[in-house]
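Working notes for the structure below.
One protein chain omitted, others in place.
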Amino acid sequence: MTQETIDKILKFRDDRDWKQFHNPKDLAISLSLEASELLEIFQWSGSDVACTDKKDKIAEELADVVIYCVHMADACNLDLDEIVQKKLAVNEEKYPVNKAKGRSDKYSEL
Amino acid sequence: MTQETIDKILKFRDDRDWKQFHNPKDLAISLSLEASELLEIFQWSGSDVACTDKKDKIAEELADVVIYCVHMADACNLDLDEIVQKKLAVNEEKYPVNKAKGRSDKYSEL
Amino acid sequence: MTQETIDKILKFRDDRDWKQFHNPKDLAISLSLEASELLEIFQWSGSDVACTDKKDKIAEELADVVIYCVHMADACNLDLDEIVQKKLAVNEEKYPVNKAKGRSDKYSEL
Partner (left out) sequence: MTQETIDKILKFRDDRDWKQFHNPKDLAISLSLEASELLEIFQWSGSDVACTDKKDKIAEELADVVIYCVHMADACNLDLDEIVQKKLAVNEEKYPVNKAKGRSDKYSEL
């Protein structure tokens, strides 16, 4: 995601003077609600459902989740690249390739 | 978020041969679960809680959400910049500055 | 669910002097978090997963959800029988038998 997109997300917020509402607790609630709207697309569908059937709806709801991720990162002064790369390093420890390859189990059950 | 970070996320998945599990329904479930883990940080806390108190934990859980956003986008062949900019245009219509400025109401109540 | 069980749930709360924390917003957050813990049991599992494999874990997480339902009802002075029967009447309208029988579609798509 380019800095230009991130800047547009934050400008949208600032144009509406919404930063005052963006405490981390309420942002986490909204992020969770948007993730549920994404999940709702798949309510009662099989695991074999393809993206193609619902691509526009998925795009829209996923975008809302991403937008709140950017707001949360901004509110807490976090850099997305930095936190993701740090977390990947943690996950490398939890899910070493030789144990996790081809398995969907949680790390505690590997 | 740089392409380098996105590539690392996808390489992590491919090194473990996990793409086979990444149908959109199960990705949406995981994304929702990670969003809940982020929200759990704020369970019973006031809305005035500051990021600083829990910054490392927020960073870790937010990173997990972002990682699943990248997996979902990849699984459905979506470009994050494109879908976000498209959604911002939709939101511009729903939340015009003159109506939404300084208000946290849902668009249907503006 | 008997009144005895409901009374035990509320006594548990009152013994710990927790009613002071039970505003509806924070109860709704906790209820949502517990529902996610129930869902987590099925992360990456097929839709054909049977209850039997995970019955104890399901029982435990479902109980947590039910406990918060009782707390929310008590906090808002709602009677579970009354609200459920009222909602079933609404759902009867949304999902008439002749349209909804054997179909998992949302009412807006029937």
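General observations
Going in written order, the chains are labelled A, B and C, and every chain counts its residues from 1.
Convention: a residue touches a chain if its C-beta (ideal position, glycine included) is under 8 Å from a C-beta of that chain, and two chains touch if they have at least 3 such contacts.
Small disclaimer: the values here were computed from a predicted structure and weren't measured.
Taking the whole complex into account, chain A touches the unshown chain at residues 21, 26, 29-30, 32-33, 36, 39-40, 42-44. Mapped onto chain B, contacts with the missing chain fall at residues 29, 32, 43-44, 46-47, 104, 106. Take chain C: the residues that touch the chain left off the picture are 1-2, 4-5, 8-9, 12, 15-18, 20-21, 23-26, 28-29, 31-32, 34-36, 38-39, 41-42, 45-51, 54-55, 58-60, 62-67, 69, 72-73, 75-78, 80-81, 83-88, 90-92, 95, 97, 100-102, 104.
Criterion: only the chains that are shown with their structure count from here on.
If touching chains are joined by edges, the resulting network of the protein chains shown connects every chain directly with every other.
The rotation that brings the Cα trace of chain B onto that of chain C spans 180°, given to the nearest 5.
Where the sister copies chain A and chain C meet, the same residue numbers recur on both sides for over half of the interface positions.
The distance from the centre of chain A to the centre of chain B, with each centre set as the mean of the Cα atoms, comes to 2 Å. Averaged C-alpha coordinates put the centre of chain A at 26 Å from the centre of chain C.
Along chain B, residues 21, 26, 29, 32, 36, 39, 42 each make contact with two or more other chains.
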